[in-house]
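In this view, the complex is presented without one of its protein chains, the others remaining in place.
Now for chain A:
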Amino acid sequence: MKSFYWLVKREFWEHKGGFFWAPIVTGIVGLVLNVMMVITAEVMGRRYAGTNTHFHSNFDRAFDSKDLVAAGSVLDMTLYGVTFLLLGVMAIVVFFYCLGSLYDDRRDRSILFWKSLPLSDTGTVLSKAASAVVLAPVIAVVVGVIVGLVLVGFLAIVATFHGIPAWRLLMEAHPFRVVGTLIALLPLYAIWALPTLGWLMLCSAWARSKPFLWAIALPVGAGIIVSWFGLMGIFNRSTGWFWTNVVGRLLGSLVPGGWVGQNNELVIMPGHDDPASVLNALDLSYHYSALANPSLWVGAVAGIAMIAGAIWFRRWRDDS
């Protein structure tokens, strides 16, 4: 267990730029852009419409109709939005991290140093998997929540200039519920991401060179062959099914919230003018209904099998 902690720490040392600084920089850039947008809007608004401007249609409507719940959900959405932006950046970082995770040290031969220590290959591979789908998302969520809260605070302050009381507005937001939901979604994310994680790590452990090309070319090539010859007809499935459920799951499962929309077709998404009901529809029980989706479990099993394959290649690949 102690070794595992240090193995994960090693991954953090090596990839501090991607795991730690990338979300922070993205968060700061996002924050600055938002602040600039709001300031520009305020300035333009004042110049062309005098002082009687609208700040945010949802806020205005909420206060006009005394429906503060809607205003609070806008703040909740802001918090979710910022975090998902950072999780998106993290997904890109993790995609390339996985591709290099079992390949880079073979290329620069530093694997010979790591292999001179009494560390099991299983522990090594699992520590890299954990860094990808546990450590990186946790950091992204923490940074996302902090940046989101700063942005929410800023919006509330600006709102006071439009006659909306900041505290009454903030009291309508549910930061704890949002953070709780985000944390509760992390395990689901890790399970959902397994097929892509396993596939990329398998390619990384197996490829003698250019793991990126192999990882992309094999599934996409398979998809093209399946489309070309209409092979899915044998199973009474459309070609699109293969692209979504095989190619898509192998390459795209790191996208945060990839399960949304694939779960329960009975849930009808409300229009975006009603943020409160959108958030209510997307509650934890909706997300976790993904557990009833066979794609999640078949993908998870395939992912675990591919990670086992990566461990095997890590042990026996002999080319450094």
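Everything that follows uses one rule, which is that a residue touches a chain if its C-beta (ideal position, glycine included) is under 8 Å from a C-beta of that chain, and two chains touch if they have at least 3 such contacts; residues count from 1.
Everything below uses one rule, namely that contacts and distances are computed from a predicted model.
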| item | value |
| --- | --- |
| Chain left out of the displayed complex - its UniProt protein name, from "Glutamate mutase subunit E", "Acyl-CoA/acyl-ACP dehydrogenase", "MlaD family protein" or "Multidrug ABC transporter ATP-binding protein" | "Multidrug ABC transporter ATP-binding protein" |
| Contacting the left-out chain in the complete assembly, out of A:V29, A:M44, A:I92 or A:L112 | A:L112 |
| Residue touching the undisplayed chain, where the options are A:S120, A:S227, A:T244 or A:S289 | A:S120 |
| Residue numbers in chain A that touch the chain omitted from display | 2-3, 6-7, 9-10, 13-14, 105, 108-110, 112-113, 115-120, 315-316, 318 |
